[in-house]
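To start, the structure itself, in structure tokens.
What you see is the complex with one protein chain gone and the rest in place.
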Amino acid sequence: MFLLSLLPILLPVLAGGLLMLWKPRQRVRQVFVMSAVLLTSALICAAVAETDRLGPASTACTVVQFGRNMSLSLRIDRASMVFGMIIAVLWPITTLYAFEYMKHETNKTRFFGFFLMSYGVVCGIAFAEDFLTLYIFYEMLTLATLPLVMHEMDQKARYAGRKYFIYSFSGAAAVFILLIFLMRYGTTLNFVYGGVLDMAKAAGQESSLLTVFLVAFFGFGVKAAVFPVHSWLPDAAVAPTPVTALLHAVAVVKSGAFAIMRLIYFGFGTDFLFGTYAQTVAMAAAAVTIVFGSARAVRAQHFKRRLAYSTISNLSYIVLGFAIMTPAGLCAGLAHMVYHAVLKITLFFCAGAVMYKTGREYVYEMYGLAWKMPVVFATFTVSALGLMGIPPLGGFVGKWNIAVSAAALGTAAGYACAAALIVSAILTVLYLIPVSIGSVWRQDTLPYDEDHAPADPNANMCLPLLVLTVGGVALSLASPWLISVLSGVAAGM
Amino acid sequence: MLPFYHYIPSVCILLCLLSAILLAAVRNGRAAFAAGIGLAAVTAVLSGVLLFMLMPAEESFTFVMGHFPAPFGNELKAGPLQALLTMCFSLVVGLSLLGGWADLKHDVQPDKLSLYFVMTSLTLAALYVLTYTNDMFTGYVFIEISTLSACALVMAKDRGPTLVATLRYLFLSLLGSGLFLIGVVLLYSVTGHLLMKQVGQQIIVLRSTGRFGLQLAFIIGLFTAGLGVKSAMFPFHRWLPDAHSSTTTASSAILSGTVIKGTVILLIILFCRVFTLGMVNALHIDDVVFALGIMGMIFGSISAIRERQSKRMLAWSSIAQMGYIFTGIGLGTRAGIAAACFHILVHATSKSMLFCCVGRLSAVNGHRKMLKEMQGTARHDILAGIGFTLGALSMIGIPLLAGFASKLYLATSTMDSASKTAATLFALALSTVLNALYYIPAIVTVWAYPEDALIGRAPRDSAFTVSAAVSIAVVILLGVAYAPVMHIIEVGLSLL
Amino acid sequence: MELLKALVEHRYALTASILFVTGLMNLMQQRHLVRKVIGLNIMDASIFLLLASQGYVEGRAAPVVAAGMAEQAAELYINPVPSGLVLTGIVVSVSVSAFSLALIQKIYREYGTTDIKELVHLVKRED
Partner (left out) sequence: MLLLPLIFSAAGGACAFLIPKERPRNACVMGALILTFLSAAALCAADLPPLRLLSIGGGIELTLFLDGVARFFALLVSGVWMVVGPYAFPYIRHEGRPRRFFGFYMLTLASLMGLCLSGNAVTFYMFYELMTLLSIPLVLHSGAETAIYASLKYLGYSVLGASMALFGLFILASYGGAAGFAPGGILDASRTAGHEEMLVRVWLLMSLGFGCKAGMVPLQAWLPTAHPAAPSPASAVLSGLITKAGVLGILRVTYFVFGPEMLRGTSAQHILLGLALLTVLTGSMLAYKERPFKRRLAFSTVSQVSYALFGLFLLTPGGVLGALLQVFFHAVAKNVLFLAAGAMIFRTGRVNAEDYQGIGREMPVTTWCFAISALSLIGIPPTGGYFSKWYLATSAMESCGALGMLGAAILLLSALLTAGYLLPVVARGFFPGRDYVPRKQEVGPAMCAPMVILAAAAALCGLISGPLAGPVAAIAASVF
């Protein structure tokens, strides 16, 4: 059943293209998009189930064979399953939300076309079997999401888009170098848990290989918004909220983190990297990003920018988990990947709902809204508690495991990273709770006209919010199961 | 009795020259157009047949023109590489003519139209000879012929700036061919031969005696500089943007796609067949070429970023892409030269497609050239838009497109020459980003919704449609199935 | 004395190089287009001189094979190839000069000047 891994990629891409050429009316478009998304999600689930039942070989698929050991090929392993399931669940919900949110926007066909396409591409990143395939989809992701970032086409959007693709292409260029070196010093380009380096060839080249690792780390780090190369993300917050929520809090950025995971555990291998200066640099970069992102979030007054900075910080939680380079770290990183996905998308949806109903974008404009938009702010507060890491909510599970496995290293770097997590946790409270407090205990003094009267949005928006919040809580309560699954992944099964 | 395919190179050349002469008599532009396309098609097919015949046995042969045997006579040498390149050239010329036909009718006076195809035939002939010839003086003669025909192609659009651009192009090319000629003469004076094979043997003898080292370095320098001028190597590139951008679409496509490549191929053949690579390395010519190539790569892109006029932007990009090719040659290894040859194919197809699509897009909006005036034009001719997008992405080096493959080979080939690895990889990375910096906004512009209604909706252009479709197919094909092509190139290089 | 002898020995090469440089300087420096063309021709001429001097050998006959002298060895004749090359080269340079002159004429009609700097200036204004 190799089609099962190919179809979820092909279907949305083709559907998106068709949509843009076809330009149907509102109703038809919505039905078309929704059915396409649902079908894709169903396919992903089917593929995951099939693989789970019969093993990765059952759904592996070589699409194009370029040359010897260079191919565009797909193969679903445990890690792919995790990432695949995340997007398979979140995409339909976001689609529903987007229908409502985009109601007053222009160029909906283009938007939903690329929205569908990026679904397929992200799925491709999840299912990629080797670094070439990963690289291909990585480039395509940039291209597919660029129109979404530039959607408004005004000055700010153009600037954001320009910044976005410059950063992304620089990252891809760095990854290209990795590709060359792996072709030279690796046994294969495929993902092999434990690394593919051919030590016979690599002997004597360690230092340059470590350099290449760092180059590639920051190359992928662009999408994961690691510190020196992060600044595209806050600007990309000008995109319509569904994009910011799904792509810039989940799909795109998580692809970056996912790629870093592939790079560390399936590319160079922890045996080669563990304890080298490269690992220290990677961990340090992550730690710096964690603190920096949270600090900027505290300072940011624009609601979505604040959340974007928070995303930067939280992504580096994940990266840090991976950079610890122990199975525990990998498991922890994946766990935070799952939880942050659900929590952050909810937070963004809340911000979007406020913008959509009242057109307010700044934190100090949220005062007193909780009484007029109870659902939005209730869900916001719950998810905020989760992100802050109040046990037993999801954020704590991820943070706890990451920090414990970092501290378990017993090195100064490990303790420093744990400390960074702590500082960030404090800052997290400081940039999330005041929003809730202000929305409840302060007075809303801003004037508003009829069509911007603050009130809970209709079901199309509230439903995703509630579903996500409940799901997030449920997922937190199911954390033992999740952790056991993920530790299975981390064990390399 | 020779097998029939030994005649193919000479037949192709003669066909081109013959058709050039005959077309001069034709008055009807449309008929001439048909003839030009036909010529391109026939030569392409013939080269294809030649390739098909040579490849299985991996053979190459020399063909004696006239009845003077070596060392006096005039020879052609044909191998798989030459066959592949000539096929590509014919293809590109044909596609460019198809794609630019509408603009030709718009830019050239109807009565001069047939003469245009005389020039294309001559250009094709020159390209064939430059690829096949085994005799350096013949090479010189046809460099001059290609210069003249190319100038004529530039002049086809009869406007003042075009004329001045032509003049500058002419003078610089003549300087280049002059340098080349001196090189030939000096080489003759030290070796006493003009046929590459014999010259090569003599040079080996000379090097064994150890004499003439300085002269040889000087000679190679002359060759490199002369051919470099012709093919817009970095410091000698100033003539290209005006010449390639100010003229009509088909000319731009042909010039950027093929003409500047012919001389590069001659340079490669000289390096491999006459002066061996070992000698080039020993004299550090390759390092110079390498450095110039990298600089061209970077500066070409930077200038392109600053450029606001669509076709001139593409012209600057050509300089950058020639930088890739010279970098490949400059690596001084067979792998590097193979990568360079592959990039010749890639750039020929992609860039000609780009020029045709831009021509079409600007035609959609009343032949306006400025990028900002082309906003939204792609929505009026989807195919042109797609072609432009794919071509641009291929130039950036996005996977599944031709450009990526050559970038890949260039990068991998540097891994052998340790001293140049870091520089090349860094330059490639930087240049990728720089390319993206001007191509991506261009793509966005042509697809964006236009602010005001476009003027002069151009009528449907079936010729363009055909050429665009074929070009797209070729670009994608090169990007996906590059392995066999690369195999041909490697075999051809070994047989050069 | 030695120097003088060397000079006499390589007189052709010397002249050729002097001529070449002259032509090159003309091509580069002159602002007037026609003078550039003349410089070009001087350049070509120098090259041809060099080429011809390569082929000529003291005290040999021109390579004209008269009746009855066919079986005599090639050592009697000077090398014919350079002469052939020179002839070809002259043809080429003539045609090139013709072309460029025609072009210059056309440009003069267009702009009324043959000064390259002015032309570039004018063109810039036109774009």
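Residue numbering begins at 1 within each chain, and the chains themselves are lettered A, B and C in the order written.
By our rule, contacts are C-beta pairs under 8 Å (C-beta built on N, C-alpha and C of every residue); 3 or more make two chains touch, one makes a residue touch a chain.
What you see is a predicted model, and the numbers here were worked out from it, not measured in a lab.
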Displayed chains contacting the withheld chain: A
Contact with the hidden chain (one of A:S41, A:N190, A:T270 or A:N401): A:N401
Residue of A:K163, A:H302, A:K372 or A:R442 touching the missing chain in the full complex: A:R442
From A:L3, A:L54, A:M199 or A:I390, residue that would touch the chain that is not displayed: A:I390
For subunit A, the residues touching the chain missing from this view: 332, 335, 385, 390-392, 396-397, 400-401, 403-404, 406-408, 410, 415, 418-419, 421-423, 425-426, 429-430, 433-434, 437, 441-442, 477, 479-480, 482-484, 486
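Please note the rule applied: only the chains that are shown with their structure count from here on.
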Subunit B and subunit C: spacing of chain centres that average the CA atoms, whole Å: 28
Distance from subunit B to subunit A - Cα centre to Cα centre, in angstrom: 44
Between subunit A and subunit C, centroid-to-centroid distance (C-alpha), Å: 69
Subunit B-touching residues of subunit C, taken from the complex the two chains share: 20, 24, 27, 33, 36, 40, 43-44, 47, 50-51, 54, 81-82, 85, 88-89, 92, 95-96, 99-100, 103-104, 106-107, 110-111, 116, 119-120, 122-123, 126-127
Contact footprint of subunit A on subunit B as seen in their complex: 382, 393, 396-400, 405, 407-408, 411-412, 415, 425, 428-430, 432-433, 436-437, 440-441, 444, 448-449, 480-483, 486
List of subunit B residues in touch with subunit C within their complex: 72, 137, 140-141, 144, 147-148, 151, 155, 160-161, 163-167, 170-171, 174-175, 178, 181-182, 185, 188-189, 194, 309
